[in-house]
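Now for chain A:
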Amino acid sequence: MPQAEQLALVFLDGVAFSMLLFLLAAGLVLMLGVMNIVNLAHGSFYMLGGFVGIAVGVRTGDFALAVLAGMGAIGVLAFAMERFFLRRLPGNTEQVLFTLGCVYIIWDLSRIAWGSNPQLLSPPAFLAGSVPIGDYRFPVYQLAVIVLGALVALGLWFFVQKTRFGAIVRAGADDREMAAGLGIDIKLVFTAVFTLAGVLAGLAGVIGAPILTANLTLDWQILTLALVVMVVGGMRTIQGALVGSLVIGLVGTVGTFFLPQLSMFLVFAIMALVLAFRPRGLVR
Partner candidate 1 sequence: MKVSLPLMLALAALAATLVLVGCQSTQEAGPPIRIGVLASLTGSLATNEEGAVHGMELAFSEVNNEVAGRTVQLIVEDAGLDPGLCLTKVQKLYEMDHVDLVLGPCLSSQGLAIRDYIDRNKLITISHFCSSPAFLEESASRYFFRSSHNSGRQPTGHSAYIPYAVKGYRTAACVALDYKAGHDEMDGFKQVFEGLGGNVTQEIYAPIGTADYGPYVARIDLENADFVWSFLWGDDAVRFVKALDQYGIKQRVALFFTGAATVEPPDLWAEGDSALGIEDASHYSPALNTPANNAFVQAIRDRYHEEPTIYTEHGYVAARMAILALQKVNGNTSDPEAPVAALEGLNFEAPRGPIKFDQGHSPTQNVYHRVVEKVDGKLQNTVIGVYNDIGPYWLPPELRQAEGG
Partner candidate 2 sequence: MESLRAEGVSKRFDGLYALQDVSLTVATGERRAIIGPNGAGKTTLFNLFAGETKPSAGRVYLFGRDVTALPAHQRVHLGLARTFQVLNLIPSLSVLDNVLLAVQAVKPFRNGLLRSQSSYAGLFEEAEGLLSQWGLWKRRGDPLGDLSYGQQRRMELIMALASKPRILLLDEPTSGLSEGAAASFLDMVRGLGRDTTAVIVEHDMDVVFELADRITVLHQGKVIAEGTETEIRGNTRVREVYLGEEE
C-alpha cells in the first residue's frame, strides 16, 4: 500500500504538471475564442521556448534571463507570424494549415540548431533544493511552478473579466461590430492575442525545461495534451482551461502512479468519457 506521503508527492507533481498544461491551454482558448483558429504550432512554440531558454540559461547562468528570452523569442515569433502571414490569409482553415507548415519548419530548424540530444535547464539556485515530505522530498522548483501557474491564471482571469480588451475575448470571435463599438481595432486584438498566447507558450517552455527537458518530440506531444485539456475543459473559457488542466494533469500522474500500465491511455479515456457524456466540456 502506498503511504500518504507518496500520494502527496504524486498529487503535487500532478498539479505542477497541470500548470504547464494550463499555460498552453489558456493560450489556445484565447486564440480560439478571439480569432477562431487553433494554432497547431503551439506545441512547437513550447518546444522552441524551452530550447531558447536553455541556450540562454546555460550561457548566462541566469534563470530569469532564460525565462525572459524564451518568452520574448516566442512572443516575437508569434507576433511576426500573425502580422506578416496569418493576417494575409483569407480564411481560418488556411491559417490553421499555415501553422501546420510552421510545425515542420520550427521542428527542423530546432534540430539543426540544437540537435536531438536531451537538454536540461537547471532551476535557479534559490529554487534548486527539495523540501522534505515525510521520508521523501519534493522539489521546491515544482512548488514554484504551481505558484506561478496560479498567478498567471489569476492574471488571465482578471484580464478577461475586467478589462475592455477582455470583453472582446468574452464576446467571441465574430463579434467585430462590438469591437468596433468599443473603439477597438480588431486586427490589433488579433495580433495581441496571438502574441500573448505565444508568450505564454514560451514561458511554459522555459519553466517546463527543468522538469521535462527540451527535446524534439515535445511539439506534437505537448500539443496533443493541450488539445485534450481543451476538449475536457470545454474550449471556451480560461476557467475551463484550468479545470481541464487539473483533471488531465492529475489523472495523468495519479493514474500513472496506481496503474502505470495504463498511463497516457487514462488521459484519453477521460477525454472519451467527456466527449460521450459532456460533449461541450466540463465547464459550460
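Here is how the candidates were picked: all candidates are chains of the complex that A comes from, given by their letters.
Operating definition for what follows: a residue touches a chain if its C-beta (ideal position, glycine included) is under 8 Å from a C-beta of that chain, and two chains touch if they have at least 3 such contacts; residues count from 1.
Just so you know, these numbers come straight off a predicted model, no measurement behind them.
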Identity of the candidate that touches chain A (this complex; choices 1 or 2): 1
Interfacial residue positions of chain A with respect to candidate 1 in the complex: 2, 6, 9-10, 13-14, 17, 111, 115-120, 122, 130, 132, 135-139, 141-142, 211-213, 215-217, 221, 225, 252-254, 256-257, 260-261, 263-264
